[in-house]
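Mind looking over this structure? Questions follow.
Heads up, one of the protein chains got dropped from this complex, but the rest are sitting where they should.
Showing chain A:
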Amino acid sequence: MVLVLAIGDLHIPHRAPDLPAKFKSMLVPGKIQHIICTGNLCIKEVHDYLKSLCPSLHITRGEYDEDARYPETKTLTIGQFKLGLCHGHQVVPWGDLDSLAMLQRQLDVDILVSGHTHQFKAYKHEAGVVINPGSATGAYSSITYDVNPSFVLMDIDGLRVVVYVYELIDGEVKVDKIDFKKTSTATI
């Protein structure tokens, strides 16, 4: 039972001052084992905050990140799953499923986490699953102003992943769940 937080596109301090209070109250250290962050934090203070939640922190570079040392893409293995991480501004058209699927095949991962569109999405295609955690602060994106703050928490347990989607809608935290399994022979 490994809890992995997928979060990104915070754009602090340029487009948003901070995480919503309700999100912050839920994110306490000690519960989460890994954090994967799509990028665009943008400053070191946010990095430190995330590091305080969990020492295992993986970040990829977004186009506005001030730390240029983050990699463009990252892959990691958690439990039985291979996860890939990429900010997403590199994949054109932004948010396009087929292009992301190409990236996923390229990285050879089961779950690809990418962002940039600031919209939560969870796609499934024959090569695997693509998850977009959206923007945790609700910052405006290059495409739209209408953004609900959201992030994703994945509970990886053996061959099964339960994805909890946290969204802040009208000031209230709404949590939904998505469940999928990986068959041992083929991906989902």
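Criterion: a residue touches a chain if its C-beta (ideal position, glycine included) is under 8 Å from a C-beta of that chain, and two chains touch if they have at least 3 such contacts; residues count from 1.
As a convention for this text, contacts and distances are computed from a predicted model.
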item: Per UniProt, the name of the complex member that is left out, chosen from "Programmed cell death 6", "Rab-GAP TBC domain-containing protein", "DNA polymerase epsilon subunit 3" or "Histidine-containing phosphotransfer protein"; value: "Rab-GAP TBC domain-containing protein"
item: Candidates A:Y64, A:Y140 or A:Y164 - the one touching the absent chain; value: A:Y164
item: Residues belonging to chain A that touch the chain removed from view; value: 1, 3, 25-28, 30-31, 97, 121-126, 129, 153, 155, 157, 162-166, 175-180, 188
